[in-house]
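One protein chain omitted, others in place.
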Amino acid sequence: MIDKRVKDLASAVAGIKDGATLLFAGFGQVGEPVELIQALLEAGVRDLTVAANNSGTGEVGLAKLIRERRVRKLICSFPRTSDSHCFEAAFAEGAIELELVPQGTLSERMRAAGAGIAGFYVRTGAETKLAEGKETRMIDGKLHVLERPLRGDVALIKALKGDRWGNLVYRKSARNFNPVMAMAADLVIAQVKEIVELGALDPECVVTPGIFVDRVVEVGR
Amino acid sequence: MIDKRVKDLASAVAGIKDGATLLFAGFGQVGEPVELIQALLEAGVRDLTVAANNSGTGEVGLAKLIRERRVRKLICSFPRTSDSHCFEAAFAEGAIELELVPQGTLSERMRAAGAGIAGFYVRTGAETKLAEGKETRMIDGKLHVLERPLRGDVALIKALKGDRWGNLVYRKSARNFNPVMAMAADLVIAQVKEIVELGALDPECVVTPGIFVDRVVEVGR
Amino acid sequence: MKQLSRRQMAWRAAQDIADGAYVNLGIGLPTLVSDYLPKDREIVLHSENGILGMGPAPKPGEEDPDLINAGKGLTTLLPGGAFFHHNDAFLMIRGGHLDLALLGAYEISETGDIANWTVEDPATPPGVGGAMDLAAGAKEIRVILEHNTKEGASRIRRRCHYPLTASGVVKRIYTNLAVIDVTPDGLVVREIVPELDFSQLQDKTEARLTLANDWRKLEAPAI
Partner (left out) sequence: MKQLSRRQMAWRAAQDIADGAYVNLGIGLPTLVSDYLPKDREIVLHSENGILGMGPAPKPGEEDPDLINAGKGLTTLLPGGAFFHHNDAFLMIRGGHLDLALLGAYEISETGDIANWTVEDPATPPGVGGAMDLAAGAKEIRVILEHNTKEGASRIRRRCHYPLTASGVVKRIYTNLAVIDVTPDGLVVREIVPELDFSQLQDKTEARLTLANDWRKLEAPAI
C-alpha cells in the first residue's frame, strides 16, 4: 500500500542532512511552506544551499533560517523585498553567498532537472551580466545562453489538499513554484492544509500527481 | 472585447495556406480534431507538413487527408497502427515523407517552440539511428542529443469545453497532445464539444489558458 | 514646469493598449496602469506568479491572501481568468505569448537597450525577478519612466550605464515629459508636454531625438 502521509512535521523533515540543496516554494509568503521550514530549523540542519524565489519575509520561514545562519548559499531571483532584513543583514556581513537567476530561468532550470533535460538555450539574460561565464550560442541569428538543470536533494512545498498517494491541488496564486519544485528534487515533502480520502480529488484537476511527492503532512492551514 | 468563437468549421480553418506546417493533436483517434481536419480537407489546402503522433485511422481525419495526397511530409512517432492503411499506401508509393521522432521528443520539441527554448539536450535516442546527423554532446558522462524546437503555423486541437476567451478543458486521456500543441503554433484552432459562458470554467482547473488559443468552434461532440 | 504625474504617465501608457491584448505590467509604476485601462476594451493582465485575467485591487473585506500580483500586492481574478504554475507563467513570457510587457526602468538607450534590474549599489543585494525574462520574451516592450533622475540626469541615454536587462528590445517610452518611439532611425518623439518645446526636451535628454512630423501635445486628464 502506498501511504505518503506522515504524522507530524518532525517526521516530515526527518533525514535532511547538513550541506543539502533545498528547494523552497512560494512567492513571497504566498505558498511558502513555513511550517516545514520551521521544522527544518528545529531539526538543526545547517550549511544549506537553498533555491527560492525570494529570501524570506520578516523573521519566519526562510528569513529565520537565514537569520540563524543555516543557509550557506541562496539561489534566488529577487532577494530584496519589503521585509527581507534577515537576508540583507547576512548578505552585508558576507555570511551568505547569492546566486542571482532570472525568475523564469530559475523555474525552467528546475523543470529541466525534473524533465531529464540536461541543458537548454534561452534568450533570457543574453548579453547581460547574469550570463557572464556562461556558454552562449548563436541560434537563428540571436545570442542564446546555455542553462543547466537545477536539482534539489529536497523540495519543501505547500499545497491546499493532498491524499495518501501524494496527489496535490493548490489555491489561487499560492500554486506558483510548488508544482515545478515538486518535479525537481530527490525527496519532495508537501505540507497541506487538509489530507483527503484517496479518490476525493478530481483526476482532471490534480495539479501535482503523486508520482512527484514522497511525504505529505497535514498542517491545518 | 475578446471573442474567439467562430460560427462554423469553415470559418475556423479559414486562411490556412498551402505548404503550411500543421500540428494535429490526438493519440490515435482519441482527442483528434477530426471535424477540423475534415474542414481543412474541404478547404482544399495541400502540400502540408503535418506533425501528429500517429498517421490517422481508417479513412477519416488525418488518414483521409493523407489519402487525398494533401500531406507532403509527416512528423510522427508511430505511424503504423491498427488501421493506418492510408498512410501505408502513400508511404509505399513514396508519396509522403516521414520524419520519425521519439514520442517524448516530439512533445518536448513542440513545448520548446512554445516556451522560447531554442534547443535542449536529452538522452532519448542517443547512440541510435534516430539521432544520426544530430549534434551530440557529453554531459555528466553521458551522451546527449541536441533537439530543436518544432513550431507549427497552425495547430488543430480538440477539447471538451471552451469559452470566448479560449480557455479549454479536456476529457480524460483525450487531453494528450492538445495542450502542448496549443502552445506551439502561430494560429491555434480548437474544436470543442461545448462553448460555455465566460467564468463557467473553474480557474483552478483550466488546462489551456486562453492566451494560447485563437479560435474556438463548437462541434457538439 | 508642468509635467505628467506618475498616475498620468500610467494613464497615457494605458491608452495605447489594444483591445484583446495579453499584457504584463511590471512592478512599480507600470502596476498603476491597471487603474486606467480603457473600459471599452477587454485586456487580459498576466502575472508571472501564475495568473491570467487579473482584475482590480480587492474591495475592503474581499482581500484574499492567496491572490497576489507580481509586486506582492493583493489582487482579484476576472471571470475567464485562470491559475497556473510558475513554469507555465514563464513559458508564456519567454515563448512570446504576451503581446506587451510594460516595464519600469532606470535607463533606456537610443537603440532600445533597457537597464532596470540593478544600480550596482554595493550596500544592497541585487534582484532581477522576472525582468530579464519579460524583456527578452514579450512580443513588444514598452517602458514607463521618469525622464530624468532627481539630480536631473537623463534616463534616456546614448548607452545605458547601468548593467543591461536586455538589448535592443524597447519599442516605446513613456515619460513625464514625452512619448518616444525607438525606431531603426533612432528615437522619434511622438508627443511632448505642452510646456516644453522640442529643443528643451532635447536639452533634458542625453540621447539624440528626432521630432515626428505628426507630433502631438502630451496631455492627460487630472487624476
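Here the chain labels run A, B and C in written order, and each chain numbers its own residues starting at 1.
Methods note: a contact is a pair of C-beta atoms (placed from the backbone, for glycine too) under 8 Å apart; a residue touches a chain by one contact, two chains touch by 3 or more.
Values in this document were obtained by computation on a predicted structure and should not be read as measured data.
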Touching partners, among the displayed chains, of the absent chain: A, B
Candidates A:13, A:52, A:100 or A:183 - the one touching the absent chain: A:183
Sole residue of B:33, B:61 or B:125 that reaches the chain not shown, by the stated touch rule: B:125
Selected from A:6, A:43, A:187 or A:206 as touching the chain missing from the view: A:206
Of B:11, B:38, B:81 or B:136, the one touching the omitted chain in the full complex: B:81
Residues belonging to chain B that touch the chain removed from view: 27-28, 30-31, 53, 55, 77-82, 87-88, 91-92, 98, 100-105, 107-108, 110-111, 122-130, 170-180, 207
Touching residues on chain A - with respect to the absent chain: 1-2, 111, 113-117, 163-165, 167, 183, 198-199, 201, 203-204, 206, 209-212
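We take it that only the chains that are shown with their structure count from here on.
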Chain A and chain B, separation of their C-alpha mean positions in angstrom: 33
Distance between the centres, which are taken as Cα means, of chain C and chain B, whole angstrom: 35
Chain A-chain C separation of Cα centroids, rounded to whole Å: 29
Per-residue multi-chain contacts in chain C, two or more chains: 77, 83-84, 93-94, 136-137
For chain A, residues contacting two or more additional chains: 108, 122-124, 170-172
